[in-house]
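Only one protein chain is missing from this complex, and each of the others stays in its spot.
Naming follows writing order (A and B), and every chain is counted from residue 1.
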Amino acid sequence: MTEGVKSYYGREQRQMKDSALKMRDIKKKFRGFTLDIPQLEIPKGFSTALIGENGAGKTTLLNLLAGIRLDYKGEITFFEKWKDAERERETNPVREMIGYTGGGNYYLPNWTVGQAEEVTKLLFEKFDSDKFELLLEQLQIVERGIGGKAKKISELSDGNKMKLMLAGIFARETQLLILDEPASPLDPLMRDVLCDMLRGYIESGGGEKTILFSTHNIADMENVTDYAVIMEHGRVVERGFVEDLKEKYTLVKGESEDAEIAEPALVSISKNHYGFEGLCLTENLNQLAGLDMQTERPTLSQICVAVMRQNSRIRLS
Amino acid sequence: MKLLQNSGIPIYQQIAEAFRADIMSGKLKTGDYLPSIRGLAKELKISVITTMKAYELLEEEGLVTAMQGKGFYVNAQDSEMIREQHMRRVEDSLQDAIKSARIAGIGGEELMQMLKLLLDMEES
Partner (left out) sequence: MKAIKSYLCFVPFLYRILVLVLMPVVSCGVEYGLMLDYVMPMYLLLMLVVIAEVLADYWTFGGICAREFHGAEYLKSSVKGRGVLKAALFVDCIRKAIWLILLAGVNVLCWQQKTGEPVTNHVVRVMVGMVCSAYIAILIGNCVGRYVQNYGILLFVANLAGIVYIGISFVFLGVPFLVCMLGVAVGFGLTYFSVWNVMRKMEEGYYDGES
C-alpha cells in the first residue's frame, strides 16, 4: 500500500508542458491593494483553481486575463502564441477563444434572457443557438418559449443568473474558460452538475481545452482541480499540481505536550487540549523525528487552509 | 471500479491498484490501451491529475508504457514479474493479518495455527 509513496517520495515536481496563459511581472493597484505576480503559468489541458480569501485579488486577476480590465503593467501570453497587446485587434482570435463568466455587472441591467442570446450571436462567431436553448432547458433556467425568454435577467435568482452565464459559454466553441466564483451561487446539486460540465469540457478538449476558475470554497471543487494557485493580498503564495502539493505537504497529528516542539517545523498549526494538528513540509518531517505523532496525506482543502492561515492577516485572539 | 474517498488510501493508488489487478489477471491484455486520462477522470468524477498520477505510477512499475498522443498501453508481462507482484500482494495481506493479531493480542504461534487451519479448510 505504501509503495507508491516510496517511489514518489523526493521526486521533483511535475513539469508543465504547455501553458494556456503565461503571466510576467503583472502589477495592478486596486482598491487599496496591489496585485503583484512576477510569474505565473496556467497549464493547458487542465483545470486550475484560483483559491484565496475574499479580497485576495482573484476577481481582479481574472478580469485582466479575460480582457475586461486593461489597466495593468506586465505581459500576458495566450496559448503560447498571442500577447495581450495583440488581443485588442479585431482579427485576433484570443477573445473568441475565451469564455468568461463574471459577477453582478455581466449583462446590461435591462436585458432579457432572449436579448442575452441575441447579443451573444453578434459578439461571438462560434455560438450554437440550439445548444444554448437545450442548456436553458436542461439547467432549468427559464421556461420554454417566448414567455421564458422575455424574462428579465435582473429578475433571475443568483443561481439562475450563473447558470445562464454558463449556458452562454458552454454553447460556444472555446479553448479556455475563465470562471469567477462559478460555484458560490449554486445549490449543492447544481455544483455537482457544474463539476460534471467542467470535466466534460476538459475531456472534450483532449488536452487542448483549459479551465481557470476562482473559488473560496475549494472543498466543493476539489475533484475538478488539477492545478491550484493560492493567493493572498494580491500575491501568489503557493501553486502546483494538486497531487504534487499533496506530496509536498504532510498532515501531522500529535500529542498536546509536543506542540511547542513541533511548531517551528510546521507551516501552520492548530492546537487544543487533546493534541495538535499541523501541516508540515514533507522534506522537514525529519525535524519532527522522535515525537509521538501520526502522519496523513492532506486534502487540498487542508493545504489551502494551512497556507492561507500562514499568510492571512486574520487572527483570532 | 470502486473508489473510496475516505479510506485513507489515496485515490490514485486505488485506481492504479484496480488496473494492476486487471493486468495481472489478464483482463487487460498486452497491447491493450488504458482508457484516456481525461475520459477516465470524467467517468470516475475525479480530477485529471489524479488519473494521470495513477497511470504514471503504473508506468513506473513497468506495467504500461506511454505513447505520445495515443495514451497508455499494457506491456508484455513476464511471468517472473507477475509472480513478484502477486507475492507482494500476499505479503501485504499477511502484514495486515499480523497487525490485527497484534491488536487482539494473538501470538505468533496461534496465528500460524490459524493459517494452517484455514489452508486445510480451503484444500478439503
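The rule we apply is simple: contacts are C-beta pairs under 8 Å (C-beta built on N, C-alpha and C of every residue); 3 or more make two chains touch, one makes a residue touch a chain.
Since the model is a prediction, treat every value here as computed from it, not as a measurement.
A.B. asks: Given that one chain is not shown, what are the shown chains it touches?
C.D. replies: Contacts of the omitted chain with visible chains: A.
A.B. asks: One chain isn't shown here. Among A:150, A:219 or A:261, which residue touches it?
C.D. replies: A:150
A.B. asks: Sort through A:52, A:102, A:182 or A:298 and give me the one touching the missing partner chain.
C.D. replies: A:102
A.B. asks: Where does chain A touch the missing chain, residue by residue?
C.D. replies: 27-30, 63, 66-73, 87-90, 92, 95-96, 98, 100, 102-112, 114-116, 118-119, 122-124, 146, 150, 168
One rule holds for everything that comes next: only the chains that are shown with their structure count from here on.
A.B. asks: Where the CA atoms of chain A average out and where those of chain B average out, how many Å apart are those spots?
C.D. replies: 33
A.B. asks: Which part of chain A faces chain B closely enough to touch in the complex?
C.D. replies: Chain A reaches chain B through residues 1, 3-4, 7-8, 45-47, 195-196, 199-200, 202-203, 205-207, 222-227, 241-243, 246, 296-297.
A.B. asks: What residues of chain B sit close enough to touch chain A in their complex?
C.D. replies: These residues of chain B touch chain A: 8-10, 12-13, 16, 36, 38-39, 41-42, 45-50, 52-53, 57, 60, 88, 92.
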